[in-house]
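Every protein chain of the complex appears in place save one, which is left out.
Now for chain A:
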Amino acid sequence: MFNKDTWQEIWHSMRNNKLRTFLTGFSVAWGIFILVLLLASVNGMQNGFEKQFNDDATNSIFIYPNATSKPYGGFEAGRRIRFKNDDLDFIKGSYASSIEYFSPRFNRSMTFKFKQETGAYGVVGVSPDHQQIERSIILNGRYLNIQDVRNKQKVMVIGRQVQKELFKDEDPVGQNLIANGLVFKVIGVFGDDGNEREESNIYAPYTTMQQIFGNSDQVNTIAMTYNPEFDFTRAMGFGDTLEEVLKRRLTIHPEDQSAFFVNNFAEGFSNVQSFSSFLKYVAIGVGVLILIAGIVGIGNILIFIIKERTKEIGVRKALGARPIEIIKLILLESIVITTLSGFGGMLFSMGIVAAISPLVDAPAFSNPNVDNTVVITCTVVLIFAGVLAGLIPSIRAANVKPIEALRAD
(Lines give C-alpha, C1' and ligand atoms only; values in the text may rest on other atoms or scores of the structure.)
Protein backbone atom coordinates (compact mmCIF):
# COMPACT_ATOMS: atom_id res chain seq x y z
CA MET A 1 0.00 0.00 0.00
CA PHE A 2 2.83 2.39 0.80
CA ASN A 3 5.21 1.70 -2.03
CA LYS A 4 7.17 4.29 -3.90
CA ASP A 5 4.48 4.63 -6.59
CA THR A 6 1.86 5.65 -4.07
CA TRP A 7 4.10 8.32 -2.62
CA GLN A 8 4.99 9.57 -6.06
CA GLU A 9 1.31 9.86 -6.96
CA ILE A 10 0.69 11.89 -3.79
CA TRP A 11 3.75 14.06 -4.27
CA HIS A 12 2.80 14.71 -7.88
CA SER A 13 -0.71 15.79 -7.15
CA MET A 14 0.36 17.94 -4.17
CA ARG A 15 3.05 19.70 -6.18
CA ASN A 16 0.71 20.38 -9.05
CA ASN A 17 -2.04 21.77 -6.86
CA LYS A 18 -0.04 24.09 -4.65
CA LEU A 19 -2.91 26.39 -3.70
CA ARG A 20 -5.17 23.52 -2.75
CA THR A 21 -2.39 21.91 -0.74
CA PHE A 22 -1.62 25.19 0.98
CA LEU A 23 -5.26 25.92 1.85
CA THR A 24 -5.83 22.49 3.32
CA GLY A 25 -2.62 22.61 5.27
CA PHE A 26 -3.21 26.13 6.48
CA SER A 27 -6.71 25.43 7.78
CA VAL A 28 -5.49 22.41 9.72
CA ALA A 29 -2.45 24.20 11.10
CA TRP A 30 -4.60 27.20 12.05
CA GLY A 31 -7.11 25.03 13.92
CA ILE A 32 -4.36 23.41 15.94
CA PHE A 33 -2.71 26.79 16.52
CA ILE A 34 -5.91 28.30 17.97
CA LEU A 35 -6.52 25.20 20.05
CA VAL A 36 -3.05 25.28 21.58
CA LEU A 37 -3.34 28.99 22.39
CA LEU A 38 -6.72 28.41 24.02
CA LEU A 39 -5.47 25.54 26.15
CA ALA A 40 -2.39 27.53 27.11
CA SER A 41 -4.50 30.53 28.13
CA VAL A 42 -6.78 28.47 30.33
CA ASN A 43 -3.75 26.83 31.88
CA GLY A 44 -2.27 30.24 32.49
CA MET A 45 -5.43 31.39 34.26
CA GLN A 46 -5.47 28.24 36.37
CA ASN A 47 -1.85 28.70 37.31
CA GLY A 48 -2.63 32.30 38.20
CA PHE A 49 -5.43 31.22 40.53
CA GLU A 50 -3.38 28.58 42.20
CA LYS A 51 -0.64 31.07 42.78
CA GLN A 52 -3.11 33.37 44.53
CA PHE A 53 -3.85 30.57 46.96
CA ASN A 54 -0.25 29.60 47.33
CA ASP A 55 0.32 31.07 50.81
CA ASP A 56 -0.31 27.90 52.73
CA ALA A 57 -0.54 24.31 51.64
CA THR A 58 -3.97 23.81 50.10
CA ASN A 59 -4.64 20.76 52.26
CA SER A 60 -4.03 22.51 55.60
CA ILE A 61 -6.06 22.16 58.78
CA PHE A 62 -5.50 24.69 61.59
CA ILE A 63 -6.97 24.23 65.07
CA TYR A 64 -7.24 27.36 67.23
CA PRO A 65 -8.20 27.05 70.90
CA ASN A 66 -10.71 29.48 72.48
CA ALA A 67 -13.06 29.22 75.48
CA THR A 68 -16.07 26.97 76.14
CA SER A 69 -19.58 28.37 75.85
CA LYS A 70 -21.45 25.53 77.56
CA PRO A 71 -20.98 23.93 80.95
CA TYR A 72 -20.06 20.28 80.59
CA GLY A 73 -18.68 17.43 82.69
CA GLY A 74 -18.49 19.47 85.88
CA PHE A 75 -16.80 22.45 84.23
CA GLU A 76 -18.43 25.83 83.99
CA ALA A 77 -18.87 27.71 80.74
CA GLY A 78 -16.10 30.14 79.81
CA ARG A 79 -13.23 27.81 80.53
CA ARG A 80 -10.16 28.59 78.42
CA ILE A 81 -9.03 25.70 76.31
CA ARG A 82 -5.29 25.06 75.90
CA PHE A 83 -3.62 22.44 73.76
CA LYS A 84 -0.67 20.72 75.37
CA ASN A 85 2.22 18.68 74.09
CA ASP A 86 0.51 15.39 74.99
CA ASP A 87 -2.49 16.45 72.87
CA LEU A 88 -0.08 16.81 69.97
CA ASP A 89 1.37 13.38 70.59
CA PHE A 90 -2.12 11.93 70.83
CA ILE A 91 -3.30 13.36 67.48
CA LYS A 92 -0.08 12.50 65.73
CA GLY A 93 -0.12 8.98 67.14
CA SER A 94 -3.82 8.26 66.46
CA TYR A 95 -4.09 9.61 62.91
CA ALA A 96 -0.62 9.04 61.45
CA SER A 97 -2.03 7.76 58.14
CA SER A 98 -4.36 10.74 57.68
CA ILE A 99 -1.68 13.33 58.38
CA GLU A 100 0.96 14.47 55.94
CA TYR A 101 2.74 17.21 57.91
CA PHE A 102 2.16 18.22 61.49
CA SER A 103 3.43 21.10 63.63
CA PRO A 104 2.39 23.08 66.67
CA ARG A 105 2.62 26.86 66.76
CA PHE A 106 3.76 28.71 69.83
CA ASN A 107 3.52 32.47 69.14
CA ARG A 108 5.26 35.18 71.10
CA SER A 109 6.58 38.61 70.33
CA MET A 110 10.25 39.24 71.12
CA THR A 111 12.58 42.20 70.89
CA PHE A 112 15.68 41.74 68.83
CA LYS A 113 19.05 43.36 68.68
CA PHE A 114 21.81 42.99 66.14
CA LYS A 115 24.71 45.45 66.41
CA GLN A 116 23.01 48.87 66.35
CA GLU A 117 19.68 47.66 64.93
CA THR A 118 16.73 46.71 67.11
CA GLY A 119 13.17 45.64 66.42
CA ALA A 120 10.21 43.65 67.71
CA TYR A 121 9.12 40.61 65.71
CA GLY A 122 6.70 37.76 66.09
CA VAL A 123 8.45 34.48 66.81
CA VAL A 124 6.67 31.23 66.08
CA GLY A 125 7.84 28.07 67.78
CA VAL A 126 7.30 25.24 65.32
CA SER A 127 8.54 21.80 64.30
CA PRO A 128 10.36 21.10 61.01
CA ASP A 129 7.12 20.05 59.25
CA HIS A 130 5.94 23.64 59.47
CA GLN A 131 8.05 24.54 56.44
CA GLN A 132 5.79 22.50 54.18
CA ILE A 133 2.57 23.63 55.85
CA GLU A 134 3.43 27.32 55.50
CA ARG A 135 5.27 26.77 52.21
CA SER A 136 8.28 28.69 53.41
CA ILE A 137 11.05 28.81 50.87
CA ILE A 138 14.58 28.63 52.22
CA LEU A 139 16.65 31.33 50.52
CA ASN A 140 19.83 30.88 52.48
CA GLY A 141 21.08 28.41 55.11
CA ARG A 142 18.61 25.79 56.33
CA TYR A 143 15.26 25.31 58.07
CA LEU A 144 14.82 23.86 61.54
CA ASN A 145 15.46 20.15 61.90
CA ILE A 146 14.43 17.48 64.34
CA GLN A 147 17.71 17.79 66.31
CA ASP A 148 17.01 21.47 66.97
CA VAL A 149 13.62 20.57 68.41
CA ARG A 150 14.83 17.62 70.45
CA ASN A 151 17.81 19.49 71.92
CA LYS A 152 15.90 22.75 72.39
CA GLN A 153 18.55 24.61 70.40
CA LYS A 154 18.53 28.39 70.44
CA VAL A 155 18.42 28.69 66.66
CA MET A 156 16.20 30.79 64.41
CA VAL A 157 15.12 30.99 60.82
CA ILE A 158 14.35 34.60 59.93
CA GLY A 159 12.10 36.05 57.26
CA ARG A 160 13.51 38.03 54.36
CA GLN A 161 12.03 41.25 55.75
CA VAL A 162 13.72 40.68 59.13
CA GLN A 163 17.02 40.16 57.36
CA LYS A 164 16.60 43.45 55.50
CA GLU A 165 15.79 45.41 58.63
CA LEU A 166 18.29 43.94 61.09
CA PHE A 167 21.19 42.76 58.98
CA LYS A 168 21.10 45.18 56.03
CA ASP A 169 23.57 43.76 53.55
CA GLU A 170 25.30 41.36 55.91
CA ASP A 171 24.93 37.59 55.56
CA PRO A 172 22.86 36.65 58.65
CA VAL A 173 23.47 32.90 58.52
CA GLY A 174 25.79 31.91 61.38
CA GLN A 175 25.42 35.30 63.11
CA ASN A 176 24.32 35.65 66.71
CA LEU A 177 21.13 37.56 67.40
CA ILE A 178 20.02 38.86 70.79
CA ALA A 179 16.33 38.13 71.53
CA ASN A 180 14.84 39.15 74.86
CA GLY A 181 18.43 39.15 76.13
CA LEU A 182 19.13 35.61 75.00
CA VAL A 183 21.61 34.71 72.28
CA PHE A 184 20.16 32.88 69.28
CA LYS A 185 22.03 31.71 66.23
CA VAL A 186 20.52 32.46 62.79
CA ILE A 187 20.57 29.27 60.70
CA GLY A 188 18.56 30.33 57.69
CA VAL A 189 16.55 32.93 55.81
CA PHE A 190 13.17 32.18 54.28
CA GLY A 191 10.79 33.81 51.85
CA ASP A 192 7.11 33.19 51.20
CA ASP A 193 5.61 33.59 47.73
CA GLY A 194 2.01 33.80 48.83
CA ASN A 195 2.27 36.24 51.73
CA GLU A 196 4.85 38.97 52.18
CA ARG A 197 3.83 39.78 55.74
CA GLU A 198 4.87 36.25 56.56
CA GLU A 199 8.42 37.34 55.77
CA SER A 200 8.53 39.51 58.91
CA ASN A 201 8.24 36.37 61.04
CA ILE A 202 10.91 34.35 62.75
CA TYR A 203 10.78 30.61 63.36
CA ALA A 204 12.38 28.80 66.28
CA PRO A 205 11.99 25.26 67.66
CA TYR A 206 8.76 25.13 69.69
CA THR A 207 10.51 23.26 72.47
CA THR A 208 13.03 26.09 72.84
CA MET A 209 10.22 28.65 72.96
CA GLN A 210 8.24 26.64 75.54
CA GLN A 211 11.34 26.48 77.75
CA ILE A 212 12.07 30.20 77.49
CA PHE A 213 8.49 31.21 78.19
CA GLY A 214 7.88 29.70 81.59
CA ASN A 215 8.78 26.11 80.84
CA SER A 216 5.29 25.75 79.40
CA ASP A 217 3.92 22.63 77.71
CA GLN A 218 1.15 24.53 75.95
CA VAL A 219 0.88 25.50 72.29
CA ASN A 220 -1.21 28.20 70.59
CA THR A 221 -2.25 26.49 67.41
CA ILE A 222 -2.11 23.03 65.91
CA ALA A 223 -1.23 23.11 62.22
CA MET A 224 -1.23 20.14 59.88
CA THR A 225 -1.87 19.05 56.36
CA TYR A 226 -4.06 16.07 55.68
CA ASN A 227 -3.13 13.19 53.40
CA PRO A 228 -3.02 14.76 49.91
CA GLU A 229 -4.73 11.72 48.43
CA PHE A 230 -7.90 12.56 50.34
CA ASP A 231 -10.80 13.83 48.26
CA PHE A 232 -13.07 16.58 49.52
CA THR A 233 -15.38 14.28 51.49
CA ARG A 234 -12.62 12.39 53.26
CA ALA A 235 -10.79 15.64 54.06
CA MET A 236 -13.90 17.15 55.59
CA GLY A 237 -14.60 13.89 57.45
CA PHE A 238 -11.10 13.93 58.91
CA GLY A 239 -11.59 17.50 60.17
CA ASP A 240 -14.88 16.51 61.82
CA THR A 241 -13.27 13.47 63.45
CA LEU A 242 -10.51 15.63 64.91
CA GLU A 243 -13.06 18.02 66.35
CA GLU A 244 -15.09 15.22 67.92
CA VAL A 245 -12.10 13.44 69.38
CA LEU A 246 -10.57 16.60 70.81
CA LYS A 247 -13.89 17.56 72.44
CA ARG A 248 -14.08 14.19 74.13
CA ARG A 249 -10.45 14.37 75.23
CA LEU A 250 -10.74 17.88 76.63
CA THR A 251 -14.18 17.29 78.19
CA ILE A 252 -16.10 19.76 76.02
CA HIS A 253 -19.82 19.65 75.28
CA PRO A 254 -20.30 17.97 71.87
CA GLU A 255 -22.46 20.92 70.70
CA ASP A 256 -20.05 23.61 71.90
CA GLN A 257 -19.11 25.68 68.89
CA SER A 258 -16.66 28.09 70.51
CA ALA A 259 -14.26 25.93 72.55
CA PHE A 260 -11.89 25.73 69.61
CA PHE A 261 -12.05 26.27 65.89
CA VAL A 262 -11.08 23.84 63.20
CA ASN A 263 -10.15 25.67 59.99
CA ASN A 264 -10.17 23.04 57.28
CA PHE A 265 -8.81 24.40 53.98
CA ALA A 266 -10.62 21.65 52.12
CA GLU A 267 -13.74 23.77 52.51
CA GLY A 268 -12.44 26.94 50.93
CA PHE A 269 -10.19 25.30 48.45
CA SER A 270 -12.99 23.17 47.06
CA ASN A 271 -14.55 26.42 45.80
CA VAL A 272 -11.36 27.39 44.01
CA GLN A 273 -11.01 23.92 42.64
CA SER A 274 -14.55 23.82 41.36
CA PHE A 275 -13.97 27.15 39.61
CA SER A 276 -10.75 25.80 38.22
CA SER A 277 -12.41 22.69 36.92
CA PHE A 278 -15.25 24.80 35.53
CA LEU A 279 -12.65 26.70 33.53
CA LYS A 280 -11.23 23.41 32.37
CA TYR A 281 -14.65 22.24 31.17
CA VAL A 282 -15.13 25.52 29.31
CA ALA A 283 -11.75 24.96 27.66
CA ILE A 284 -12.66 21.40 26.73
CA GLY A 285 -16.00 22.60 25.35
CA VAL A 286 -14.46 25.33 23.22
CA GLY A 287 -11.67 22.97 22.21
CA VAL A 288 -14.21 20.43 20.97
CA LEU A 289 -15.99 23.16 19.00
CA ILE A 290 -12.70 24.18 17.40
CA LEU A 291 -11.99 20.56 16.56
CA ILE A 292 -15.44 20.22 14.98
CA ALA A 293 -14.84 23.38 12.96
CA GLY A 294 -11.50 21.96 11.84
CA ILE A 295 -13.06 18.64 10.90
CA VAL A 296 -15.81 20.35 8.90
CA GLY A 297 -13.11 22.44 7.22
CA ILE A 298 -11.09 19.41 6.20
CA GLY A 299 -14.24 17.64 5.03
CA ASN A 300 -15.16 20.69 2.96
CA ILE A 301 -11.79 20.88 1.29
CA LEU A 302 -11.86 17.16 0.57
CA ILE A 303 -15.25 17.54 -1.11
CA PHE A 304 -13.84 20.40 -3.14
CA ILE A 305 -10.79 18.34 -4.09
CA ILE A 306 -13.00 15.47 -5.19
CA LYS A 307 -15.19 17.79 -7.26
CA GLU A 308 -12.14 19.26 -8.90
CA ARG A 309 -10.70 15.86 -9.69
CA THR A 310 -13.90 14.20 -10.89
CA LYS A 311 -12.77 14.11 -14.49
CA GLU A 312 -9.39 12.70 -13.54
CA ILE A 313 -11.17 10.08 -11.47
CA GLY A 314 -13.24 9.20 -14.56
CA VAL A 315 -10.10 8.84 -16.68
CA ARG A 316 -8.43 6.68 -14.07
CA LYS A 317 -11.51 4.49 -13.83
CA ALA A 318 -11.64 4.13 -17.62
CA LEU A 319 -8.03 2.97 -17.45
CA GLY A 320 -8.96 0.33 -14.90
CA ALA A 321 -8.62 1.95 -11.47
CA ARG A 322 -10.69 0.10 -8.89
CA PRO A 323 -12.83 2.17 -6.47
CA ILE A 324 -10.51 1.31 -3.59
CA GLU A 325 -7.60 2.78 -5.52
CA ILE A 326 -9.49 6.03 -6.08
CA ILE A 327 -10.33 6.27 -2.37
CA LYS A 328 -6.73 5.55 -1.49
CA LEU A 329 -5.51 8.23 -3.86
CA ILE A 330 -7.69 10.95 -2.35
CA LEU A 331 -7.48 9.95 1.28
CA LEU A 332 -3.75 9.31 1.38
CA GLU A 333 -3.10 12.70 -0.09
CA SER A 334 -5.29 14.40 2.49
CA ILE A 335 -3.81 12.33 5.29
CA VAL A 336 -0.33 13.39 4.25
CA ILE A 337 -1.30 17.07 4.02
CA THR A 338 -3.27 17.14 7.26
CA THR A 339 -0.65 15.18 9.17
CA LEU A 340 2.25 17.32 8.04
CA SER A 341 0.43 20.61 8.55
CA GLY A 342 -1.29 19.45 11.73
CA PHE A 343 1.97 18.57 13.40
CA GLY A 344 3.60 21.61 11.83
CA GLY A 345 0.96 23.88 13.35
CA MET A 346 1.28 22.06 16.63
CA LEU A 347 5.05 22.49 16.84
CA PHE A 348 4.79 26.12 15.74
CA SER A 349 2.18 27.05 18.34
CA MET A 350 3.89 25.08 21.10
CA GLY A 351 7.07 26.91 20.20
CA ILE A 352 5.28 30.24 20.58
CA VAL A 353 3.76 29.20 23.89
CA ALA A 354 7.13 27.97 25.14
CA ALA A 355 8.72 31.28 24.10
CA ILE A 356 6.19 33.64 25.73
CA SER A 357 5.32 31.47 28.73
CA PRO A 358 8.23 32.56 30.94
CA LEU A 359 7.56 36.23 30.12
CA VAL A 360 3.97 36.23 31.34
CA ASP A 361 3.48 36.50 35.08
CA ALA A 362 0.47 38.65 35.93
CA PRO A 363 -1.44 38.07 39.20
CA ALA A 364 -4.29 36.15 37.54
CA PHE A 365 -2.34 34.79 34.61
CA SER A 366 0.94 33.02 34.95
CA ASN A 367 3.09 30.52 33.12
CA PRO A 368 0.68 29.58 30.31
CA ASN A 369 1.66 26.15 29.08
CA VAL A 370 0.12 23.14 27.39
CA ASP A 371 0.07 19.47 28.11
CA ASN A 372 1.88 17.75 25.23
CA THR A 373 -0.25 14.63 25.36
CA VAL A 374 -3.45 16.68 25.14
CA VAL A 375 -2.19 18.60 22.13
CA ILE A 376 -0.92 15.50 20.37
CA THR A 377 -4.20 13.73 21.05
CA CYS A 378 -6.15 16.68 19.64
CA THR A 379 -3.96 16.75 16.53
CA VAL A 380 -4.40 13.05 15.96
CA VAL A 381 -8.16 13.31 16.53
CA LEU A 382 -8.36 16.21 14.08
CA ILE A 383 -6.45 14.33 11.40
CA PHE A 384 -8.37 11.14 11.96
CA ALA A 385 -11.81 12.74 12.07
CA GLY A 386 -11.02 15.02 9.15
CA VAL A 387 -10.10 12.03 7.05
CA LEU A 388 -13.22 10.25 8.21
CA ALA A 389 -15.23 13.27 7.09
CA GLY A 390 -13.64 12.96 3.66
CA LEU A 391 -14.24 9.24 3.46
CA ILE A 392 -17.92 9.51 2.55
CA PRO A 393 -17.51 11.86 -0.44
CA SER A 394 -14.50 9.92 -1.68
CA ILE A 395 -16.39 6.61 -1.53
CA ARG A 396 -19.22 8.24 -3.43
CA ALA A 397 -16.79 9.63 -6.00
CA ALA A 398 -15.10 6.26 -6.37
CA ASN A 399 -18.39 4.53 -7.13
CA VAL A 400 -19.83 7.05 -9.55
CA LYS A 401 -20.24 5.74 -13.11
CA PRO A 402 -17.13 6.61 -15.10
CA ILE A 403 -19.22 8.15 -17.88
CA GLU A 404 -20.66 10.68 -15.41
CA ALA A 405 -17.23 11.46 -14.04
CA LEU A 406 -15.82 11.92 -17.55
CA ARG A 407 -18.56 14.37 -18.45
CA ALA A 408 -17.64 16.65 -15.54
CA ASP A 409 -15.52 19.71 -16.16
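As a convention for this text, contacts are C-beta pairs under 8 Å (C-beta built on N, C-alpha and C of every residue); 3 or more make two chains touch, one makes a residue touch a chain; residues count from 1.
Basically, contacts and distances are computed from a predicted model.
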Chain excluded from display, named as in UniProt, from "2-oxoacid:acceptor oxidoreductase subunit alpha", "Septum site-determining protein MinD", "Betaine-aldehyde dehydrogenase" or "Putative ABC transport system ATP-binding protein": "Putative ABC transport system ATP-binding protein"
Touching residue (missing chain; options A:A321, A:L347, A:V360 or A:V381): A:A321
Interface with the unshown chain - residue positions in chain A: 4-5, 12-13, 15-17, 311-312, 314-325, 398-399, 401-403, 406
